[in-house]
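Excluded from the complex is one protein chain; the other protein chains are retained at their positions.
The chains carry the letters A, B and C, assigned in the order they are written, with residues numbered from 1 in each.
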Amino acid sequence: MSKDTHSKALEGLEEVKGVRIGQHTSVDELVVGLRGCAFGAGRLAKAVDIYEEMLVEETTKFIGIAGALVPAGMRPILADMIRERYVDVVVTTGANLVHDIIEALGEHHYMSSDAAASGGGAVVDDVLLRKQGIDRIYDVVVHDEAFAHLEDFLRTVFEQLDHKRYSIRELLTAIGENLSDRNSILRSAVDSDVPVFCPAIADSMIGLHAWIYKQAGALEVDAFDDTRELIDLFCEAKRTGAIILGGGVPKNFIFQSALIAPRKDGQEGLDYAIQITTKTPEDGSLSGATLEEAKSWGKIGENAKAVTVYCDATIALPIIVAAVRERMERIRINERPSKG
Amino acid sequence: MSKDTHSKALEGLEEVKGVRIGQHTSVDELVVGLRGCAFGAGRLAKAVDIYEEMLVEETTKFIGIAGALVPAGMRPILADMIRERYVDVVVTTGANLVHDIIEALGEHHYMSSDAAASGGGAVVDDVLLRKQGIDRIYDVVVHDEAFAHLEDFLRTVFEQLDHKRYSIRELLTAIGENLSDRNSILRSAVDSDVPVFCPAIADSMIGLHAWIYKQAGALEVDAFDDTRELIDLFCEAKRTGAIILGGGVPKNFIFQSALIAPRKDGQEGLDYAIQITTKTPEDGSLSGATLEEAKSWGKIGENAKAVTVYCDATIALPIIVAAVRERMERIRINERPSKG
Amino acid sequence: MSKDTHSKALEGLEEVKGVRIGQHTSVDELVVGLRGCAFGAGRLAKAVDIYEEMLVEETTKFIGIAGALVPAGMRPILADMIRERYVDVVVTTGANLVHDIIEALGEHHYMSSDAAASGGGAVVDDVLLRKQGIDRIYDVVVHDEAFAHLEDFLRTVFEQLDHKRYSIRELLTAIGENLSDRNSILRSAVDSDVPVFCPAIADSMIGLHAWIYKQAGALEVDAFDDTRELIDLFCEAKRTGAIILGGGVPKNFIFQSALIAPRKDGQEGLDYAIQITTKTPEDGSLSGATLEEAKSWGKIGENAKAVTVYCDATIALPIIVAAVRERMERIRINERPSKG
Partner (left out) sequence: MSKDTHSKALEGLEEVKGVRIGQHTSVDELVVGLRGCAFGAGRLAKAVDIYEEMLVEETTKFIGIAGALVPAGMRPILADMIRERYVDVVVTTGANLVHDIIEALGEHHYMSSDAAASGGGAVVDDVLLRKQGIDRIYDVVVHDEAFAHLEDFLRTVFEQLDHKRYSIRELLTAIGENLSDRNSILRSAVDSDVPVFCPAIADSMIGLHAWIYKQAGALEVDAFDDTRELIDLFCEAKRTGAIILGGGVPKNFIFQSALIAPRKDGQEGLDYAIQITTKTPEDGSLSGATLEEAKSWGKIGENAKAVTVYCDATIALPIIVAAVRERMERIRINERPSKG
């Protein structure tokens, strides 16, 4: 094969450009360096580029939060993202909200035995933990008492509610209004007018205590009432983007809404999508389903910019957010009118 | 180190007994052969032993179904398990019920391009599929028209409903009563008096069409009303066991109910648990959380028999069911009174 | 969209046919039932079909063995596969051969603490094990003394060697000739004239003891001398097939040889390939690389029949072998000339 054929077959492809690390590197400098790399590195860099575009363009940004990100320490990042409107709509699991409230009430999560770090996940004695009233989430633990505290708080909130019918989103807003911790996801959402959806709320301690309260008190929460609000958010959006952390119900609920919401411009599906997951597609589960697959459904638009970063979200999320903040700060400074 | 010390350190441990394959082996003969093996093989064998004990002892058996098991062809197995009371309570995702109804209405799922089998997941052109009205789930496809059929059916069901308030479980029973396919999960559940729970039903086409119907018609579905029924099932049980396929909301909902339901005998948590999952625990997500971890919460009892099989459920489930059926049939024959 | 369009878009695709489990099912009956299923189930069934064709057609069958399959109890299956020429050439890691020899010497592997089964991998105290002279491989343990026994045996073997230069394959044959256990991989290979290759033998206790022996005695083992023999096996084959268990060096060595060996028929690459792995392709590692990717290199032929089963090999291998044996036995019976 001649050099010419060689060149022709590779035409239009970009060279892999190896990355080199400087002595004092900002997170975004590192990410920019990864742009020319393949595998996870290249995808991480692409995720930052897509997120930047979502922020620069007028995009309604949905975030799906699954996995125990709050117990792992990602809560302040998520709260800041809401507060500064790096995201506009939250869809999450009940568990993350339960742990958000627990921390807002002053309770803590604790690092479990150090031994887990060597690679094992269960070097602790879970039966002993049970006897001590300690509940484990991989290498994090929390005390039963935190849940007692949660119960008291929720009852107080439920007692204050008007006796009207609530959507799940409205119930979560009411809870958020009763929290005063700026680091709280629910409080930040109230302060920033960001709706929080949690379709599977029955599957959480919030749902359980709501049900207990209902046995004596009055509380009506309809299973389907959130749908309009979420669809309207899609219908009214100029552009739409999703950041999917970990799959599950939040991923599906965002994608389903994106699919059925009529758009002003006649287009369909999300314009941007970033997925951070450790689940791969081979067993057909939704959490590992590719964003390409979502295009066949119309959940993601034909020309959407989309990337999956196969990575623990506690690693990828802080990097992406740090890099994007750095870019937005740079843009802000450049846009500032010069004096004189 | 002397032989004596050698022996002492290994005291009480069982030898790994290698497995040998005969020329015509029943599934259970194979599984029994795997009992002396380690890694996934040993766990698979243990899962069958635990399931057998669940069936022989008087156990209320919960199954959590997540992942696209119906599109993958597991529907007849699941329907038979319900029909023959190999399981007594179902907790599932909305998606599996949607695809169950679609098949019950005579629509089909199809195998996608053969190329996927070599190991890639997306060798098809999803944008083209979109144009053809074909929706992809890994290596399975389904046509948009199946969903149109679903919509018509659900509207008919909703129109027939009394104007009372429904729990999600009751709504699913009403849907099942309108299906006539013996292979249907929902129909089998109606026929066998097995309750089907789906806490995240809003996150499915059933939820969407329920919401659309509500815009004009009357339909009240409370988000929390299922809780009592599920808890009662735990309270009334002599023993409880769970088969968890794939994690997600079904896993958590079963475990949460197991945790809070007061037991007659003062014990807490499930007595048996089998988990089949491809998700591992390292990123702290619920779907990969170990059953040991669940003991720290009291979701699984201190002395419970529990095993996790790290395997695609479309492989492990048929094997486990086939092996257990073989054992139950053997027990049935042995128990049959001899003539004369 | 009309029914006609609907039909057209799905033309040529096969329906997913759900599987149902009978009361006494042979392994192959189960596997045949999985043929119409998707995800892992369909791939497992396809692997059996491909293996059957490899056995029926005149195919030189290479097996790549990585992962601790011998400690896990897969040794008798592997030995039988060699002995009955279900495989014709073995490429493996040093570790599997070390553990094969240890068992052939009468030593055993033991199941570690039962607790591992609930899903954790490291509920044992590894520092304590160290003090007891016990070495752990996930949920299997082996005593240090077994390695002392190995050392004595290997020294005896090395002392008997002629002072000629050995290829690694020849050294392994010499070791096999000194074992008398019919369940041994190395002994079965000697008895059945199946060559065993182990390119990374230096990375094993066999390599280590060979090096120690060389300090005083004479032993020449060339790093590259196996290449011709392996390439010749490809060149002389009518058809070639590979069964890849777990990736690593054995996978690459088989694929590399398949790539460079000139074929009589001018074709290139393997005609059949079955890969059983738990590693997925997303991080670009060889063990997870798809068989499609191997076609771009010419390692697998353009029209090859190839399938990857994403599964723990201790689960998938026994099923595949049991199903294929059942088919071969059926063929054998049918081919038997009828009397009279």
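Keep in mind that, in the parts below, a residue touches a chain if its C-beta (ideal position, glycine included) is under 8 Å from a C-beta of that chain, and two chains touch if they have at least 3 such contacts.
All of these numbers come straight from a predicted model, not from anything done at the bench.
Novice: May I ask which residue of A:Ala72, A:Val190, A:Ala223 or A:Ala258 touches the chain that does not appear here?
Specialist: Per the contact definition at the top, the residue touching the missing chain is A:Ala72.
Novice: Pick out which of C:Glu52, C:Glu145, C:Glu292 or C:Glu326 touches the chain that's been left out of the picture.
Specialist: Checking the options C:Glu52, C:Glu145, C:Glu292 or C:Glu326, the one contacting the hidden chain is C:Glu292.
Novice: Even though one chain is hidden, which residues of chain A still touch it in the full complex?
Specialist: Residues of chain A in touch with the missing chain: 1, 3, 5-6, 9-10, 13-27, 30, 33-34, 36-44, 46, 68, 71-77, 80, 103, 108-112, 115, 117-120, 123, 132-134, 137-141, 143-145, 183, 275, 278, 281, 289-293, 295, 306-312, 314-316, 318-319, 321-322, 325-326, 329.
Novice: On chain C, where is the contact patch with the chain that was removed from view?
Specialist: Within chain C, the residues that touch the unshown chain are 66-68, 71-72, 95, 121-122, 124, 126-127, 129-130, 134-141, 168, 199-205, 207-208, 210-211, 214, 220-228, 246, 248-249, 252-253, 256, 260, 278-279, 281-287, 289-290, 292-298, 302, 312-314.
Novice: Contacts of chain B with the missing chain: which residues?
Specialist: Residues touching the hidden chain, for chain B, are 38-40, 115, 118-123, 280, 282-284, 310.
Definition applied: only the chains that are shown with their structure count from here on.
Novice: Would you kindly tell me how far, in whole Å, the mean C-alpha position of chain B lies from that of chain A?
Specialist: 27
Novice: At what distance in angstrom does the C-alpha mean of chain C lie from that of chain B?
Specialist: The mean C-alpha positions of chain B and chain C differ by 32 Å.
Novice: Mind checking the centre-to-centre distance between chain A and chain C? Centres are C-alpha means, answer in whole Å.
Specialist: 41
Novice: Going by the contact rule already set, what residues in chain C reach two or more other chains?
Specialist: Residues 38-40, 115, 118-120, 123, 310 of chain C each touch two or more of the other chains.
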